[in-house]
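Note that one protein chain of the assembly has been removed; the remaining protein chains are unaltered in position.
Showing chain A:
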Amino acid sequence: MAQRIDVKDLNIFYSDFLAVEDVSMAIEPKSVTAFIGPSGCGKSTFLRTLNRMHEVIPGARVEGTVAMEGVDLYGDDVDPVAVRRQVGMVFQRPNPFPTMSIEENVLAGVRLVNKKISKSDAADLVEESLRHANLWEEVKDRLAKPGSGLSGGQQQRLCIARAIAVRPQVLLMDEPCSALDPISTLAIEDLITELKQDYTICIVTHNMQQAARVSDRTGFFNIAGTGKPGKLIEMDDTGVMFSSPSEQATEDYISGRFG
């Protein structure tokens, strides 16, 4: 069962620099939420706070709450490692582990934490995850080959398979298609639409059409100027955002007048 995420009064810092200011939003379960906005407005930064990857950067910290099913992810009794097992992430650049085969890459979330898994369970998990990521047919005969031998689009889908093999509730994707050709991009968009049946998905994208195609809700971030914090300007159903946004800035951005 995918979970609802409530973000309240979130301020995000890099040391003393306030990168994103005062974000409040609700992310609906089993839906696709897209974040759009000009470069440097803090989309990636915000996305990384949803699975506590933000604090991996030295000096980075947040104020406010991110609650999943009522549990504050930043509470004292919450382990970031546990959060990341519930909230998976796919990065902008495909990053399969270079020392591992395709199969080992898919199983990385299991094997790296020393969890015991039987041979047949492992094989099932590999097949299921790769099928889910639309990659199975392409790689089923070369599972033992290195993951870095795949094409960029295949590597990205491998990374998606790796992320869903952990069986998270939520999947975060930071510009997952920015390094890909149109065909791989379509494959991944189809995949996102499919994955939405089981997962809550948040995606950052610079591609308006992509946001319009895949997402149910869209959030628009903007920044007043360099050195100023990014802000969530508005968030609404994707149809509404793209046809009749309530803020002028949103309309300007979507219609390509800036950004």
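The rule is short, and it goes like this: contacts are C-beta pairs under 8 Å (C-beta built on N, C-alpha and C of every residue); 3 or more make two chains touch, one makes a residue touch a chain; residues count from 1.
We take it that contacts and distances are computed from a predicted model.
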Hidden chain of the complex, named as in its UniProt record, picked from "Phenylacetate-CoA oxygenase subunit PaaI", "L-lactate dehydrogenase complex protein LldG", "Phenylalanine--tRNA ligase alpha subunit" or "Phosphate transport system permease protein PstA": "Phosphate transport system permease protein PstA"
Candidate in contact with the missing chain, chosen from A:Gly37, A:Gly88 or A:Gly219: A:Gly88
Listed residues A:Thr33, A:Asn51 or A:Thr250, member touching the removed chain: A:Asn51
Which residue of A:Thr99, A:Ser151, A:Gln209 or A:Ser243 touches the chain not shown here: A:Thr99
Residue, one of A:Val23, A:Ala163 or A:Met241, that touches the chain absent here: A:Ala163
Where the unshown chain meets chain A, residue by residue: 51, 53, 56, 58, 81-85, 88-89, 91, 93, 95-99, 108-109, 111-114, 145-146, 148-149, 159, 162-163, 166
